[in-house]
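As you look at this complex, bear in mind that one protein chain is not there, while each of the others sits in place.
In order of appearance the chains are A and B, and numbering begins at 1 in each one.
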Amino acid sequence: MREKEITCILCPNGCDILIEYSGDELLEIEGAICPKGKEYAEQEIKNPLRTLTSSVMVKGGDTSLVSVKSNKPVPLKNVMDIMKEFEDLKVNAPISVGDVIIKKPAGIDCNIVATREVKNK
Amino acid sequence: MGRKNFDIVVIGGGIVGTAIARELSKYKAGIGLIEKESDVGLGASNSNSGVVHSGFTAPVGSLKADVCMYGNSHFEEVCEELDVPFERVGKLVVAQNKKQVADLYNMQYVGSKNGAELHIVGKDFIKDKEPFIDGVAAMYSPNSAITSPYELTIAYAENAHENGVDIKLNTEVLKIEKNNSKFIIKTNNGSFKTKYIINSAGLYSDFIASFSGEDRYKIYPCRGEYYVLDKNASDLISRLVYPVPPENAGGYGIHLTPTVDGNILIGPSNEYIDDVQNEATTKEVMDQLIKEAKNFLPAINRDLVIRSYSGIRSKIVPPEIGGFTDFVIEKSPNYDNFINLIGIESPGLTSAPGIAKYVVEIIDKMENLQKDGDFNGKREGITKFDKLSLQKQKELTDSNPNYREIVCRCENVTKQEIIDALNNPLGVKNLKGIKYRARATMGRCQGGYCIARIIKIMQEELNLDIKDLKFDSNNSNLFSGQAKGWG
Partner (left out) sequence: MINKELVIIGAGPAGLAAALSAYKEGLRDILIIERENKPGGILKQCIHDGFGLHKFREVLTGPEYAYRYIEKVREKNIELLTNTIVTLLTNDKYIKAINQEKGIMEIKAEAVILAMGSRERTSGGISLPGDRLAGIYTAGLTQNLMNLHNIKVGENIVILGSGDIGLIMARRLTLEGANVKAVLEIMPYSSGLKRNINQCLVDYDIPLKLSHTVVDVKGDYRLETVTVAEVDEKLQPISGTEFDINCDTLILSVGLIPENELSKQANVQLDDITGGALVKDNLETNVEGIFSCGNVLHIHDLVDYVSDEAEKAGKAAVEYINSGEKWKKENLFVEPGQGINYVIPQVISKEKDQIFSMRVKKPDTDKMIKVTCAGEVIFQKEFKKVNPSEMIKINIKKEKFEPLEAKSIKVVAI
């Protein structure tokens, strides 16, 4: 049995939740003010999901990088695999906010999208 | 690759070495200057108080008194010629009690013998001149002044370079041998032949001197730690404010120094240390600095501190004796044409012009040096945008777009000044070189805002890869490389 303090990030309340769990199973939960907290806690134990943010190099833009994110949370355990896809990638300017930069990076179910605009040089 | 054969080689590119090199460049001779660091003036010359002393602490009749008095009376002229800031701000040595008032009279006596103008003044005078300072009486020295010690060192070196001195940076002396009539200086950067050697190696002068059979002197490194205050505090004092020096301290006591750039320095401490390279600052001493400074300037607090640093005095008085002794400037026991300068600590900056003249006279007596008609003693520094009138600023911005871009916002340094600093005559191409030439990164944000901008200009001007940009020496990479696109 393990104990862990997690912060629910589903809404601005940001409940600090104390959980007890064993393997994948949630045993005890304390501190969540709504039912979503429990869902979040269960997810955190089984397969924590994170929005990945990083940057990708740009060719011919007014900046050398474009910031990107995964358009949905991805498994924490796959974050480094996705990061590898960015390493030497170069995308062409111009880029608008929301443009898809990579589809299904490392086979993970999400798109990598631009979070800023890049104009031509 | 530059030349390998010289008539005269100066070892050490501090304020004294560069002053000597520049003085020598007035004559027809092949002159070299060897410096182990990536730039001139990176030792004690950039980490002292920047004070031009009026000569009241040097022993009467000493060489130190002579060269210091010469320096004080010629400093303004030197700074004018070399385009270096100089301000005769005056100094107050402030007594906190009756016992110290007696010390003031003693200092006045010694100082007057040396020819310094000194007045004992009362409480009212202190309050009138320095309203934030507490004290019962003071000795006022109207001729004490301030300068920028690193700018002057750079200026001396640049003017020497302009007049033919070959300045070899990143060049560390490993060994010196005598071969017939010439010395062979072996360095990490090749060997150099020379007829004369001038050893102005500061903290390493005892090591260099050992190659000339000189073993009577040992350097006892003595560290001084400083605080730099925000320019917002500049109104707190307008003159140098010193305490009465503690007996046999070998320093002047923790004092307050206005700088030519508008900061105030607190320090230096006085700590004998084992390692000549240990320029660290320590928590204990920094706490002490604030405490002592508060004694006579209660308005000081830590929030005003923007930086701390330390410099190391090259003392030849061992710690168990303490205090000061005279400068050693003499021909070596084994060779007349190997001249050692040892123990040049404070007032070394003030004395540099006098020492340079004195050393050149020694050589002249042996060599009968010929004046070089082509010598040009005028040097122009980088145009400092922030110090100009609005009218002048407009003229510059109208004619050159690089003056329209402020790169360092704390010190209002423009892109053009960064470019000028990068293209310095000595060929110093690192961040510290820019700092000491253009003042960028020296303000209250310590480069937080401008470093990214400077890096970009460095890349544009030098065409270097990110991972090859240096802080100062070749071992000091600024960054590990690109985040993305390593391959």
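Here is the rule we go by: a contact is a pair of C-beta atoms (placed from the backbone, for glycine too) under 8 Å apart; a residue touches a chain by one contact, two chains touch by 3 or more.
Source: prediction; values computed, not measured.
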item: Given B:S73, B:Q96, B:T282 or B:T383, the one touching the chain that is not displayed; value: B:T282
item: Residue among B:L82, B:I382 or B:I406 that touches the chain left out of view; value: B:I406
item: Hidden partner chain, touching residue among B:K186, B:R216, B:K365 or B:K394; value: B:K394
item: Touching residues on chain B - with respect to the absent chain; value: 227-228, 232, 279-283, 286, 302, 305-309, 390, 393-394, 397-398, 401, 404-406, 409-410, 412, 444-449, 451-452, 455-456, 466, 470-473, 475-485
item: Residue numbers in chain A that touch the chain omitted from display; value: 5-7, 9, 11-12, 14, 16, 48, 50-51, 53-55, 57, 63-65, 67-69, 76, 79-80, 83, 97, 115-117
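In this section, only the chains that are shown with their structure count from here on.
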item: Contact footprint of chain A on chain B as seen in their complex; value: 483-487
item: Of all residues in chain A, those that touch chain B in their complex; value: 55-57, 65, 86-90
